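For this view, one protein chain was removed and the others were kept in their places.
Chain lettering (A, B and C) follows the sequence in which the chains are written, and residue indices restart at 1 in each chain.
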């Protein structure tokens, strides 16, 4: 398939929509970004990349980091992880406390905020300190991206912490149910550092290859997960990857994926490629408006849906 | 692949679990069934069938009928259908009123009870009368099963109606929000008649072929849906097909599917086959306990997950 | 105290507010009413009445009827009534299904719709038929009002039934939890007939005397309730009498009372008098806007708060 032509077409078709989204403005460090940006990258198993737009521009990966921290937690804890986190869609906004209270402090899945904070807590337990947990997740992301330059934006991390009252509420609520082991501020601070990592669509499409290939990096040959674990992460991305628009994404795009409020989205076509799109304007559900549309066009044009 | 050996193995492995589930007992007509039964059938695109267990025994398809009524509604209304029904997972039990009230009478998806009742209402609008709506759904199911013998169990239908207060509550609540056009009793009665159809796993695995083949019956060549519509039904089955255990099913089985309280489950392997399992004992989420396990074993043994 | 001067003053002071409320328009039979009306009546223990405004005009008592049906149910069932209905404030709108579902079909109190429907069901059990239950409540209201002319508006009753889907949803939900004994349509129909009784503020202020006097009609000397039962009805009026504005009413008025969407409110000053006000424009919580204000002014001017 002529992927380059296809993504060029997509870039043209989504261009009129760039003005429609709304950039995340809950922290000043994200609010200033120019909305009129778009990038899309594909990486095949042999390393071939196709890109369009600002595919080298770094942006805040935000909740996309949840995929990577979940990968490490699943690797170390396997099914024991499900004692503290579920894997069901939530049917609620990403940061709601309602369901967390009704379900006694056990987050529905690792991709809502409460779940990702809980995953971070599990990683701190495993690695011993917040610093090591942060560094090991960073090291893992650098490894799967094959890029040692990736690092976090400290201004974004600090700004998140300063405005992170709802996440602190979620963490305190889990703590009140004895479902969080470390200090609330430490866990949430570590979580925010992962969220504030900056990557480009080129890096992210490369990073997703292990999930398109049953847990094994197809270029470097490194095994990160068992096939079963890898497929299960894809299943959770499909059912829970886009908050309260997960069904919509499955319905319209038909690929496992995960979005972040920085405007990035990652996805996989099993056995074929890793993908990433970026455009900072968000739709009402908090997912990249243009990015979602671009992925819909991609599966329409290529027929590469898992369904 | 040697499908017959695989399903024989599965039948052996699940056999000790037959005693663990709990037969649906909310109506007398279902409560009396012998729990110690199991069947599994696969149908390939050329019509080849593999079966194990009581694969000719008829059972109440119950909520599996929601797939077929949704198919017809999507065919006739296409995206207009989403004005009255969403396609997001609910995060709540299948018959909860809470979310329906918060969301002003618009059901989350066509596979929770409120959604399927609403789909039935849309079909009554389209066909003009309850009787025709019932007959056309029946006719469609007979066509995709290539079996004119299929019919409903009137005792089950009457018994459902007699104990259907919660479904009447759901329908009245939608009516109070002007999201139901026909008489409450008529719509719910028609819905129950579809639920009380009786089929075997052989019939059901045959009936699912059109959803494994982008909307076209691969044996008879009849086109029912566009590829896009067909894939979208699969996406909704994956995210919403098993009530509050949909994430669990995606996670552990990894195939689009739909369960019913009669103990049946249908699923598709896109481009490969239709499947059906049946065992009347249910797990805590109301899905066939042994049936779910059998499908997990099937994807483990064959690697035929969509992820 | 010069009650006549006080209520004349009140009528003057509330007059500019008459245009601010919003007449109930959920059924045509109520929607047509002229908003520019106001009446207020007090009845002392010796039968002396003070009135201002259209105090002889009949209006639909609506939820005020819940006080009288609850009185009879408490008389016949005493504490057994609390097996089926609670006496806690709901913290939710008057017709919400959320709490009723979470609490397994047991209504929070007899003054939300679900509770009053349940009270009606208990009265049908006691009296044997819907017809007798209706007639006995009517007979009781005529007795405490000392007025045989009171009757129901059949057009309003029929119109309620025609648009009563939410109440039918509540009743069906209770029925699904086995907390309703008679046919849903029969119970809701009987409930609506009580709601559609028409009375004036003169009649209603007279009717409340038994609750101001520990269960005994101070004029005719008839005993309806024990002192303890009578006080408990007052307590429920205070905590639950105005739906989700009950705290506001207790806070600003400080008297046990009950409102109806027809714009009427009844209240008692224990040991002193029965009161009623009427003005059809409602505030955001569904209580008479001007009526609530008039009662606030009344306790401000007289100091007759129970606190």
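Keep this in mind: a residue touches a chain if its C-beta (ideal position, glycine included) is under 8 Å from a C-beta of that chain, and two chains touch if they have at least 3 such contacts.
Source: prediction; values computed, not measured.
The chain not shown here is in contact, across the full complex, with A, C. Considering C:75, C:183, C:232 or C:301, the position touching the chain not shown turns out to be C:232 (whole complex). For the chain missing from the display, the contacting residue among C:208, C:245 or C:290 is C:245, taking the whole complex into account. Taking the complete complex into account, A:168 is the one of A:168, A:219 or A:304 that touches the chain left out. For the chain left out of this panel, the touching residue among C:8, C:92 or C:125 is C:92.
Listed by residue number, the positions of subunit C touching the unshown chain are 86-92, 99, 108-109, 227-228, 230-232, 234-236, 238-240, 244-248, 250-252, 254, 256, 270, 300, 303, 305-307.
Residues of subunit A that touch the chain left out of the display are 96-98, 101-102, 165-166, 168-170, 172-173, 175-176, 184.
Everything that follows uses one rule, which is that only the chains that are shown with their structure count from here on.
Common neighbours of subunit B and subunit C under the contact rule above are absent. Distance between Cα centroids is largest for the pairing of subunit B with C. Averaged C-alpha coordinates give centres for subunit B and subunit C that are 47 Å from one another.
Distance between chain centres (mean CA atoms), subunit A to subunit C: 55 Å.
If each chain is reduced to the centroid of its CA atoms, subunit A and subunit B end up 32 Å from each other.
Shown for subunit C are the residues that touch two or more other chains, of which there are none.
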